[in-house]
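What follows is a set of notes on a single structure, which appears directly below.
The other protein chains are all here in position, but one chain of the complex has been omitted.
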Amino acid sequence: MATIKATMPGVFYRCPSPGAEPYVAEGSDVSEGQTIALIEVMKTFNEVKAEVSGTVTKFLIADGDEVSMGQDIMEVDGA
Amino acid sequence: MNGLIVHTGGLYTTVQDTGRDGYYEIGMPPSGALDQFSYRAANLLVGNPEGAAALEATYIGPELEFTDDRLVAVTGADVPVTLSGEPVKPWETIPVKAGDVLSFAMITGGARVYLAVSGGIGVPDYLGSRSTYTLTGLGGFEGRKLADGDRLPLGERPVGTAPAPGSGVSESLRPSFPEVAELRTVVGLCSYRLTDAALRSFLETTWKVTKDADRVGYRLRGGTLDFVEREQPFGAGSDPANVVDLGYPVGSIQVPGGDEPIVLLNDAVTGGGYATIGTVISADRDRIAQTKTGDQVSFVSVDIDQALAARRERRERLDRISNELKE
Partner (left out) sequence: MAATTLALPPARYEYGGDEFVFVEIDQAMSLEANFKAMTITGALRERRLDGVLDICPSNASYLIRVDPERLHPAELVDQLRSLEASATELTADQVLSTRVVDVPVLYDDPWTRETLLRFRDRHQDPGATDLEYAARLNGFDGVPQLVEALSGAPYIVTMLGFVPGLPFCYQMVPRDRQIEVPKYIRPRTDTPERAFGYGGAFAVVYPVRGAGGYQLFGMAPAPVFDLSQTLPDFAESIVFPKAGDIVRYRAIDQAEFDQVRREVEAKTFRYRIREFEFRPGDFLADPDAVNNELLEVLYR
């Protein structure tokens, strides 16, 4: 089990744009380097990438919530 | 060419120095390192003049490869640093060789990291400064933040005695990052626009830094401030927060809509039509520069003499560092 953390503070988004499909859903697989979310800060949207490969077991933060630096974003199993 | 090879640029890394004077009247802010204390200390640690050009990285540091022997120093935010994989200490003089790679882990305190290299960042001087002003794309390295693959020129290594490798800045002289950053503020400008209760509330509230916090300014949240009711003067516009457009000091605080104060910083918009209610003193722009989205700040009212005393105190701390390094 691995936990992916926010590398910057800001506002957390699971979708590339409002109304779009989320980058990844709970239960789906991600591979290392894959974009899994966006964090908006300083007027830019920054991609959050998976640091490991595996299955997303749980999102630990909701879409649109504020996120702080180092905060846990999601759990990935099977790394 | 000797220089720095930028493996990764980080989130928002720019070349900065003490800033560009003399162009405020055309609408160009001074720019320059937001945390001047940490920036200047980094230069002192590598034997540079205090105002040499250095790098300012926000939230995520760059990864840089050196192409010759230099001294480097990392100051500002608390962050683990490695040189070619080996941990090195911030606030110390670090010797590097060609091929060495400097990397940063995640920041653990503060928001902005300063990196000075002996000889300084050798970008051309533009209107008297090497500071980057990204809004119009001038100064610094091509007027923009660093990108992966850039090659940054370095200046000639300074002649004379540089601090010995391992020289450091005493813990007591380094900035701390308290849970609530207190920003000493000279209340005034158009503060008459706020009711007495609103002005008290402004000073009593603990404000939170929003995601809209960059080198132009910091937008805060945490309370609502009421304006004195009035018939708006001619030319001011209809909103109670509006005044006839006027000049904004760097560090000044405005409250559009009454609920989200904005503190302007070194890349400030130089003027506009919102009532300004006070100015964060120059020494404490260093403090707000080390707060990040989600952090807390409060405002403490001081007078001009206290503001000038704080400025002298910062100067004395830098002089003490300079003396320590000469010993």
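Points to keep in mind about this one:
Order of writing sets the labels: A and B. Residues in every chain begin at 1.
Note that in this section contacts are C-beta pairs under 8 Å (C-beta built on N, C-alpha and C of every residue); 3 or more make two chains touch, one makes a residue touch a chain.
Predicted model only: the values in this text are computed from it and were never measured.
Note that the absent chain touches B when the full complex is taken as a whole.
Touching the missing chain, out of B:149, B:165 or B:233, is residue B:233. Residue in contact with the omitted chain (choice from B:21, B:156 or B:259): B:21. Contacts to the hidden chain, counted on chain B, fall at residues 21-28, 135-138, 185-186, 188-190, 233-239, 242-252, 269-273, 276, 279-282, 304, 307-308, 310-311, 315.
Basically, only the chains that are shown with their structure count from here on.
The distance from the centre of chain A to the centre of chain B, each centre being the mean of the chain's C-alpha atoms, comes to 29 Å. Residues 5, 7-11, 40-43, 46, 66-70 of chain A are the ones that touch chain B when the two sit in their complex. Of all residues in chain B, only 11-12, 58-60, 106-108, 211-214, 292-294 touch chain A in the complex they form.
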